[in-house]
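Have a look at the structure below before the remarks.
The complex appears here minus one protein chain, its other protein chains still in place.
Here the chain labels run A and B in written order, and each chain numbers its own residues starting at 1.
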Amino acid sequence: MRPAGEPEPGAGSDRLKVSVADYAVAAGRTLATSGLGSCLGIALYAPESGVGALVHPMLPFREDAGRPRERFVDSGVRLALEALSAREAGPVEAKLTGGATIVRFEADPDGPVGERNVAAAREVLAAEGVGLVGEEVGGDAGRSMRFDTATGQVVVRRTDGVETVL
Amino acid sequence: MDVLIADDSDFMRNLLREILEEEYRIVGEAENGVEAIELYEAEDPDVVMMDIVMPIRDGIEATDEITDTDPRANVIMCTSVGQEQKMKSAIQAGADGYITKPFQKPSVLDEIENVAT
Partner (left out) sequence: MQVDIQSLETFNRLARDGARSAAASLSELTGIDTNVEVTNVSLMAPADLRYEFVGRRFSGVHIGLDGALSGETVLMFDSEARAAVTDVLVPSDDPEMERSSVKEVGNIMTSGFIDGWAEHLEAGIDITPPDYVEGSGAEVLPTSTLAGDEQVFVFRSRVEAVSDAIDFRMCFVPERAALTSALEAESDDTVAFEKLEVFNEMTEQGAAKAAGNITSMTGLETDVEVNRLSFVPIADIPAAVGDQPYVGTVLEYHGRPSGYLVILFDRPSARSVVDALVPTETDGAWGEMEQSAIEELGNIMTSGFIDGWANVLETSIDHSPPQFVADMGSSIMSPVVGRMARDQDHAFLLDSTIETDDDGVFRCEIFALPDGDELREVLGELLVDRADEIHADPDEVF
């Protein structure tokens, strides 16, 4: 992915879309992502500098160093934290959404992947000393989210019509 | 004639019941292979309409067990599966007939008459 410090793509527009298994860093703009089923939307926000990162990982833990970091909760969060730290963004807090169980597979001995993603996020955020200040997770409905890095506000819209402001 | 229906789909059990209850007595409805075996033993039906893809135990396993205990059992597979290997497995398990979904009402009634007489 793009190294921190390079100009942000779409610097001229006020909304930046984050794809599945990707992340983005921005200041003063809205980061948005959709299609959150079992995936997570993790908003990392540094209130002192007004810089934020949005990570959209699919799976809990990266066990093979050859796999893309953005794809996993643990490595994706750390990657985004590194990018924030490279911008000297200051202390970071997190808001978490996604992790639904839309499909329940027979062969999921450890439980649905959505639940495991949420557990992994709590674990890695705690390990990195990042406070979890808001969450809207689980259930069985898909979600879209918008993260306004000007204010730190996160708006989560579920496909069952429920909208939550974090 | 007594018929047992084994299918995990509510919708399909309804449809089969509507087709069959004009002509036959429906003695039970099973939602999986294990229930099918239990209901077979309890109700001793003349014919079983057996789905293949079902949770817990599938229809071929259930057929195998039913025909092991009662070699005279009449089992008709009533399934969406149209794979030749599965048809052969059904024969090995002791099935007497095979209807593929979606089916027409007359073909279901014909198959039951064929198998039960």
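Heads up, the rule we're going with is that a residue touches a chain if its C-beta (ideal position, glycine included) is under 8 Å from a C-beta of that chain, and two chains touch if they have at least 3 such contacts.
Keep in mind that what you see is a predicted model, and the values were worked out from it rather than measured.
Against the chain not shown here, chain A presents residues 9-17, 19-22, 34-39, 58-59, 67-68, 71, 100-107, 112-114, 141-144, 159. With the whole complex as reference, residues 8-12, 14, 53-55, 58, 79-89, 91, 95-102 of chain B touch the missing chain.
Following the convention adopted for this analysis, only the chains that are shown with their structure count from here on.
For the pair chain A and chain B, the distance between C-alpha centroids works out to 49 Å.
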